[in-house]
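Apart from one protein chain that is not included, each protein chain of the complex appears where it belongs.
A and B label the chains in the order they appear, each numbered from 1.
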Amino acid sequence: MLFALDFFMRRIAQGLIIVLLVALLIFTLLRVVPGDPVRIMLGPMVSPSVAEQTAKEMGLRDPVLVQFGRYVGQIAQGDFGRSFVRSAQGASTGGTRAADTFNAANRASVIGLIATAVPYSLLLAGLAFVFALALAVPIGIYAGLRSGKWPDRFALYLSSIFVSLPNIWLALVLIFLVSAKAGWLPAIGYKGFSYAILPAIVLAVELAPVFIRSIAVSVSGNLMEAYVSVGQIRGLSRSRMIVFHVFRNSLIPLLNTLGIQAVGVLLGSLFLIEYVFNFPGVGLLMINAVFQRDFPIIQAISILACVVLVVVNILVDFAATTIDRRLQY
Amino acid sequence: MNTSSKILDVQGLSVDLLLGSGARRPVLRDVSLSIEENRVLGIIGESGSGKTVLSRALINWVARPLEITGGKILYRGEDLVTLPQRQMQALRGRKIAYIGSDPGSALDPTIPIGHQIVEKLKAVEPGISTADAARRVVRTLDAVRIPSAAQRFQEFPFQFSGGMMQRVMIVDALVTQPDLLVADNITQPLDVTVAAQILRLLKDLQRDFNTAILFVSSSLGTLHDIADEVLVLSAGQVVEHQPFEDLLSAPKHPYTANLISDLPKIWEADTRNTGASIADKISDSEVVLSVRDISRVYSTKDPTKLFGKQHVHAVRGVSFDVHKGDSLGIVGESGCGKSSLSRLLSLLELPNTGQILFKGKDIARLNARGQLDLRKRFQLLLQDPFNAIPPHFTIGRTIAEPLRIHGMAGSAIRPKVEQVMQEIGLSLDLHDKLPVGLSAGQRQRVNIARAMVLDPELLILDETLSALDQVEQTKLLALFEKLQRERGITLLYISHDLGMVRRVCNRVAVMYLGRVVELSDNQTTFFNPGHPYTRALLSAVPSIEARPYDPEKYLLEGEPPNPINIPPGCSFRTRCPFAIEKCATIDPVLTPRAGEAFAACHLAKIVEAA
Partner (left out) sequence: MAIGTDIDPAGTAVARKRGPGTSLFAKAWRTADFKIGFAIVLGLLLLSVIGPYLLNLSPTQFNVSKKFLEPGLLDGANMPYLFGTDQLGRDLFSRSLIGLRNALFIGVVSVIGMFIVGSAIGMIAGYVGGWVGLVLMRLTDAQMSIPVVILAITILGVTRPTPLTIILVFILAGWPAYARVARSVTLSERRREYVRAAKILGASDLRILLVHIAPNILPPIAFVAVLDVAKMMIFEAALGFIGIGVQPPTPTFGTIIADGTKYLMNAWWITTVPGLLLALSLCGINFMGGALERSRNKILQGVE
């Protein structure tokens, strides 16, 4: 237990530093690029004096580090600010109304927008993982056990072809064939669970090769460990060695893949695929925010994505140390 | 066809190695042997003789690219070669057990050892309950003298030292009370005292468990301690099979005769071959290297404390002088601090306290220029000939590398390299070849040439010859003796091999737990040591000669304490059979006994007088 305490304290401290660095990077980036936030908030029609006054009131003319400090302070209290362009009433995305002053109260809170979108993204991501694992686990294990033989080659070619399919193209082809032509599944927007299936398949095609490779390599690698053949000399059957030892130990690299690669891939492609399918998750929110230069949303989602990655990494590493105690040393 | 007492009867066994091109090379040819109940049959052969393949073939563990091409392996009349997989599985582990030379990788690293032995027990003895199995495992762990067995049952393989892990594997093998145990080189990776403990343990267990043992080894000395009869294997064939004593007194085959006569003699008083003969003339010559009370501590994370650090005391106050033309041996077992000492001496790390003086200058205080200059004058030769030279350079380039580093003019390099290659005994044809395909001995020569090309005054040999076989080792030792004679260089041998040290060193330092416990001339170290640890080491050296130190009296139990928590007082007292009250409180320092002989023991003088 002492180890767990030490581990989490150390890793959470490191994670906080990482998140802070990322936040600073994104924050600075958005401040140094061309484009005045006030213009975005108030629209192009407003007079320069009003714009300048609003900017001063909001502290937008302070040095970037001061602004950042204020921002971190707000985040610490759970306040991610309010959208520049979205109104509190609904999903109106028209950002350029000619208002005289900027009244933060009638803009949607960022955290609220994200909270509405997150469940959709979680559903999509979860479904994608289920599909990908359902395909990858049997193929990967079979390929790993028959390393160098045809199942291995099959797995290799299958994953080579899968990674070669550009995700947006695959999405459109599936929309065209499965949804538009055949009418089997709905595709655009979200009106029920079935709307998540097609985008999840696209994501699963991208994830599956990562899993297949990881499983095949770690199973065949563990199979070659001395303890497996020695185990058979010690009187244990080969199948027992595979099921109780090889599979168990292959979980560690798989966990790492899940944690680092898969979540990274997912956080990236999820955004694109949500955009293609007009799926109302965090990704669609983000991409629309980029188009509207809605900085508070961009910042908040970037930071949260980073938090997710950091947390998943910590959990995965902890799980790995409970399977293989050597990692604690 | 077989008498009842024969457990295993091998008739005309042949094994081939299938080469990629469809060709095949015989590994074992027409091997026949038999082993009776309760006997220990030793098998000896040099590397490449096929003894590991033989030991594995006996339990029918032959996989591609190896193939059994003929012969029978009869276990109580049943031929294992043709036995169905299922029945073989049941026989293995239950009636025939095997222990290999690499205990560290024999078990799943992620599961506690006890659970894995229970798993095996339940697999080969269906019907036994988990609780009964666990009880039996703990009992057997106790029997092999693993301290606090019940607790260690729950520990993971990486938490065991090599010697303890080998005991675990012995438990794993014997827990089913097998008829036959095949032990393949099981003491090879272990330190001498630990290996001696394991041998003694195995002998006791063999008596208690009534198990026949087939003991494979590459050392006659080791077999001397355990085997009733010996079978000599050479190039895949049995060349001799005799009871041990007959083999020594009357070897029938010239190969065996050579094997016996080539063994280095430790306990022969004749010192013609040993460094002892040059001992006297040295001591008054110039001091080349002076080590003064150096210590080195490493900090690592303490797993038992939050954010805690623990300190590993690797080297604790070591002092000695090396004179010009000296051959000083530094001996000790793993963990004694000799590799840390080698890093300090070669300036890869600096000591935390103390000084290292090279010809009177403190090497820690040198600037970059001075350090580079110093490196030219003293060189270190590393153990592993395969890794110590870069694989992607030609041999000429490798040997020339130091000259380039030290800024020699391009045109002068080649003649110098060729001159050194000739001196070291490397064919000049090798100059433009890559090291691939070179034997270990040849590689080590490249390594030596690379060091000698700088004309060093002091050469440190850090286990340089350990990876080589007997024949190569003898040749290279002769080379070093020649170099020392002709160039007057000073040699520092860091080694665990007491036989070699006896042969070439005029002075010997014995290290234990980061400290030099004895520093004496060759003769005194071997025949009148002042420290009980030195005597324990000497009693453990496998040898076919009559030994002056009886293991029954001098051999230690257990293993050295953790260098993190060194006991107060004398650090050796926890294992010392002669410890007295004073040892618990006062840490003895290295004190002169007579002339050049020093020992760090309160009883040293008394021992000398006796």
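Note that a contact is a pair of C-beta atoms (placed from the backbone, for glycine too) under 8 Å apart; a residue touches a chain by one contact, two chains touch by 3 or more.
Because the structure is predicted, anything quoted here is derived from the model rather than measured.
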item: Among B:36, B:302, B:321 or B:384, the residue in touch with the chain that has been omitted; value: B:384
item: Chain not shown, touching residues in subunit A; value: 14, 17-19, 21-22, 25-26, 29-30, 33-35, 156, 159-161, 163-169, 172-173, 175-176, 180, 213, 217, 221, 224, 226, 264, 267-269, 271-272, 275-276, 286-287, 290-291, 293, 298, 301-302, 305-306, 309-310
item: In subunit B, positions touching the absent partner; value: 17, 20, 27, 47-48, 50-53, 56, 66, 100-102, 346-348, 371-372, 375-376, 379-380, 382-384, 386-392, 401-402, 405-406, 434-440, 447, 450-451, 454
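Please note the rule applied: only the chains that are shown with their structure count from here on.
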item: In the complex, subunit A residues that touch subunit B; value: 2-3, 5-6, 9, 225-227, 229-237, 240, 244-245, 248-249, 323-326, 328-329
item: Touch list for subunit B against partner subunit A, complex; value: 59, 61, 63, 89-90, 92-94, 97-98, 100, 102, 105-111, 119-120, 123-124, 156, 158, 172, 176, 303-307
